[in-house]
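With one protein chain removed, the remaining protein chains of the complex are shown where they sit.
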Amino acid sequence: MMRRLWIGLTVLVFGLLLVIPVIRIAQGAFDAGWSGFWRGLTRPEALHALLMTGIIAVVATVVNAFFGVMLSLYLVRATWLGRRLKRLMNSLVDLPFAVSPVIGGLMIVLLLGPDTALGGLLGRAGIDIVYALPGMVIATLFVTFPLVVREVMPVLQEIGSQQEEAAHMMGAYAWTTFWRVTWPSIRWSVVYGVVLTVARCLGEFGAVLVVSGNILFKTQTATTLVYQDVENFNLTAANAVALALAAGSVLLLLFMEWAKSRKEVH
Amino acid sequence: MHVEVRGLNKKFGTFQAVKDVSFHIAKGQLIGLLGPSGGGKTSILRMLAGLETPDEGDIVFHGQRVNDLPPQERGIGFVFQNYALFKHMTVAENIAFGLEVKKWPKAKIKARVAELVELTGLKGFESRYPHQLSGGQRQRVAFARALAPEPQLLLLDEPFAAIDAKIRHELRSWLREMIDRLGITSIFVTHDQDEAIEVADEIMIINQGRLEQKGSPWEIYKDPQTPFVAGFIGESTIVEDIASLRGFADTLTWPGTKGLIRPEYIEVGKEHEFPLLSATETGRVKHIHFRGSEWLVEVEIGAIKLVTYRSLEKEVLHPGDAVHVLVHRAYLFNDNDSWVMENKLKEDPMPVHI
Partner (left out) sequence: MTNMLQSRWWSWGFRSAVLIYFVLLIVFPILGIYGQSLSGGWHAFTDNVTEALAWKAVLLTVKLALISTAINAAIGTMAAWVLIRYRFPGRRLLNSLVDLPFALPTAVVGLMILLLLGPRSPVGQGAEALGFTILFHEPAIVIAMVFVTFPFVIRAVQPLLEELDASEEEAAYTMGASPARTFFRVILPCMTPGIASGAMLAFSRALAEFGAVVLVAGNIPGKTLIASVYIFGEIESDNPAGAAAVSVLLLTLSFAILWIVHFVQTRRTGR
């Protein structure tokens, strides 16, 4: 009896809170029929915005996957970092989780904006950071930095350093040891962290909005386009792009589930 | 390989793990590092391997100082406590790893792996993964893997700790035989004295980072040089008031001296079992325990409690029985000195009259 009640209640909450809203987006996207959806999605500004989102996602994911794995290795294994320093860095890694994306964007504007010393210098050299692609990439890097680290570090801790030491004793140096011994154990966690990073890159809004200035055909991304469409009461067009993004997220979610099951096996 | 260690010191933070340890090991010997857990044995082993850097002291292989050589260059085989087999590689791949790293030609690798598989009795298991093997098999894979690149020195960290008591015995003699056959200098760490006594040519007793004594198992048993060694090897009871035992009254000469008495130093029995009653004490049986191949007897002599063994062939004792106890010898120690003393009354005091 109790059991039925609790299960029913949970299903109800999930339905109301998670399922119905997603369905409503899909419905909204097709308010003006298939052609309305298609028009909303293939507008030149929508295509450009999706392209920008894609570029940012690829660059940020590659960079953070590399640095995330390296930092995890150092934080778990390195003897050249003091214990105190490691602990401090370990807690600093989480900072982007605690920082509002808007504030993340603001930081970059404050450090590299056209009015700052550094930004002015780069501007004179012809490199725009803020209100241009580099700033948007940096903002996304900041926001997604902890994801890979947080996935990989626990696995490294769990597998311990003995297999790596065994490889050292058999004459393998760091490079060989990493690729032949460490990587096979952590790869599924890295994949999982990367998927999370991609999802976050696609969805990043606040930080990018602040840094990009949301300039049409220049720095507009998919999410900031949705925002602008809503502000302009162009709901059908907004729904089309939002549905594309939501579909991407759901696909990533499925992939995440799969990666998680692989992670548990290995 | 001839191994020499001079003045080794290692601190972890404020904890002094290894204190001024020096020793040398002749080629082809099998050495057991024995001591309580956390005593610094593993730290010494890891410094020999190059996995840990000593704060002070020299490690010399073949007359050459190797302190600055990374583990990759030392040519040592290492068997880890939990074997540290590569989980994602088969038995054959595990064994071949070191050879591939050393860039041996393919055909030679194949031959060497086959040879080691044969030697360690793992034939038929080459393509299994570690999780498909039993504890004993994993241990043998770890052993084969460490031996594959033909190291000059083999280090084993608690090699039998993770194995069932029953198979452990088998594996010990197997290892002993294997190392004898290969003639490779080997050092293993253990906290189990039976293991060290059974397997090693020489034992080094390590306690609180110090090397207490080095010698053959028999030497260490017979002639312990520190109270710690005496207490650690074998079972024993410490008697504060040793002078009150018959035959040891002389110890009053050295105030503050205590006695350490092992079960095998003591005989217990009914009056008629002793030819010379004057050397015995009278006591009372407190408990007896059946130990499979003998009785373990707890006796009380006044306030002193002693433990000894008694053959199953002899008359069975019962708790509460009045018995005679003969203490053959005791290991005596005080703050400055330690020595073994025989029971003074055991020799017939007046042989002429009999």
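As written, the chains take the letters A and B, and residue 1 is the first residue of each chain.
As a convention for this text, a contact is a pair of C-beta atoms (placed from the backbone, for glycine too) under 8 Å apart; a residue touches a chain by one contact, two chains touch by 3 or more.
All values derive from a computational prediction rather than experimental measurement.
Student: With the missing chain put back, one of A:Ala32, A:Ile55 or A:Val99 would touch it. Which one?
Tutor: Here the residue in touch with the unshown chain is A:Val99.
Student: Have a look at A:Val19, A:Leu47 or A:Leu216 and name the one touching the chain we're not showing.
Tutor: A:Val19
Student: Using the touch rule from the top, list residues of subunit A that touch the missing partner.
Tutor: 3, 6-7, 9-11, 13-14, 17-22, 24-25, 28, 67, 70-71, 74, 78, 80, 89, 91-111, 113, 138, 141-142, 145, 173-175, 196, 199, 202-206, 209-210, 222-224, 226-227, 230, 235, 238-239, 242, 245-246, 249-250, 252-254, 256-257
Please note the rule applied: only the chains that are shown with their structure count from here on.
Student: Counting only Cα atoms for the centres, state how far subunit A is from subunit B in Å.
Tutor: Between these chains, centre-to-centre, one finds 56 Å.
Student: Which residues, counting only subunit A, touch subunit B once they are in their complex?
Tutor: 162-163, 165-173, 176, 180-181, 184-185, 266
Student: Considering only the defined contacts, which subunit B positions touch subunit A in the complex?
Tutor: Interface residues on the subunit B side: 49-51, 70-73, 76-78, 80-82, 84-88, 97-98, 101-102, 145-146, 148-149.
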